[in-house]
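One structure, pasted below without further comment.
Entry: chain A
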Amino acid sequence: MRTFIGAIVSLAQGFYTTFQFFFQKKPTIAYPSIKKQHAPRFHGLHELRRYADGKERCIGCELCAIACPANAITVIGAENTPEDRRSPGERYAARYEIDELRCIFCGLCEEACPTDAIVLTPRFEMSDYRRGSFIYAKDRLLVPPEAGVGTSPDERPNGIPSDLGSVLAQKSTVDIASGYSATWRGELLKTDRKGLAG
Partner candidate 1 sequence: MNGAPKEVTLTIDGTQLTVPEGTLLVEAAKRIKTDIPVYCYHPKLGPAGLCRICLVDVEKTPKLQIACNTTVGEGMVVHTYGPKVEDGRRAVLEFLLLNHPLDCPICDKGGECDLQDYSIAYGQGASRLADPKEIKPKAIDLGPTIVLDDERCIVCQRCTRFDEIITLEQSLVVKDRGQRDVIATATGTPYVSMFSGNVTELCPVGALTSKTYRFKSRPWDLNRSLTTCVQCSAGCAINVDERHGEVLRTMSVPGDDAVSEGWLCDRGRYNVGFYSDPRRLTSPLLRRDGEWVQLGWEDAIDLWARTLHEAVDSAGPKSLAALGGGRLTNEEAYLIGHVFRALGCENIDWRTGRQRQASPGPRGGTYADVESAQAIVLVGVPPAQTTPIMSLRIRKAVSQRGARMILVGDYALPIRVAHERVARPRDLASLDLDRYERIAFFWDGIDPRVGSELNEFAEGLAEGRKIFTYVTGETPNARGAEGMGLVPRSGGRDSVGMLAAARDGNLRSLAIFAANPVLHMPGGADSVRGAIENVPFVVTTELFMTPTAERSTLVLPARGPFEKSGHTFDVTGAVRVLRPGVAAPTGTLSDLEILIALASALGVDVPGPAALHRQAALHAPWVARGFGDPALFAEGELKAPRAGAKATGLRLVIAADLFSGGGTVYHDDRLGELRPLATAALSEHTAAVAEVHDGYLVDIVAAEGTLRGLVVRVAPNHVDGTVTILEGLPDAPASAFEGGQTVALANVRAARVPVGVA
Partner candidate 2 sequence: MPVSKVLTRGIGQVDLRDLKVYRRRGGYRQWKRVITELQPAEVVDLVSKSNLRGRGGAGFPTGRKWGFLPNNGRPRYMVCNSDEAEPGTFKDRMLIEETPHQVIEGMLIGAYAIGAKQAFIYIRGEFKRGYEVFTKALADARDAGLIGEQLFGTEHGVEITIHRGAGAYICGEETALLNSLEGKRGEPRLKPPFPAIKGLYDEPTVVNNVETLAFLPYILKNGPEWFAQIGPPKSPGLKVVSVSGHVKKPGNFEVALGTTLRKLLALAGGPRDGRKIIAVQPGGGSSACLFEEHLDLSYDFDTMAANGTMLGSGAVVFFDDTTDFVKAAHALVRFFAHESCGQCTPCREGGHWLEVTLERILHGGGLDSDIDMLVAVARQLTGINLCPLGDSIEPFLASVVKRFESQFRGYVRKRAIAV
């Protein structure tokens, strides 16, 4: 009998819990219109950097490929010729491909890279409809020559990289409607609406 009552009570508790949530405010961030702030060292889409003179940093050494725990990276090296000099040394990556579907964004490639060529940028929006399009080759990984050198991993050990700073500066990480803001740690902070407005 006691267990019967206990069962009824716990059942009631369960119903109460769901019923309670029914009326609570929802922490959901309306993602594409409101973007969540991510960690300063967030690991997103890769980028192959250049030197200031425009030469590729990647020397095709394949250390990233061997370091990759998901076997997502394929590199095939080739030799620079005086006529076609891609990187400062003798060797450059003729092919450099990352299968972003395999990638677990652990950043070991970045750790392994002897020339700081491969870095994980904070970019993370790369959805697509075709599997094939997730194999990123040099045409999409390499920073375009006119776009500068790329993000240095050193720029963001403790602080916030420049482009992330701008993300942070936006108040849009706070969902005004819900009155909650989500920090990059995923904590929910009850925000004073007045404070925000002020």
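Basis for inclusion: all candidates are chains of the complex that A comes from, given by their letters.
What we mean here is this: a contact is a pair of C-beta atoms (placed from the backbone, for glycine too) under 8 Å apart; a residue touches a chain by one contact, two chains touch by 3 or more; residues count from 1.
Since the model is a prediction, treat every value here as computed from it, not as a measurement.
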Exercise. Of the candidates 1 or 2, report the single one touching chain A in this complex.
Key: 1
Practice problem: Going by the contact rule at the top, pick out the chain A residues touching candidate 1 in the complex. | Solution: 59-63, 65-66, 76-79, 89-91, 114-115
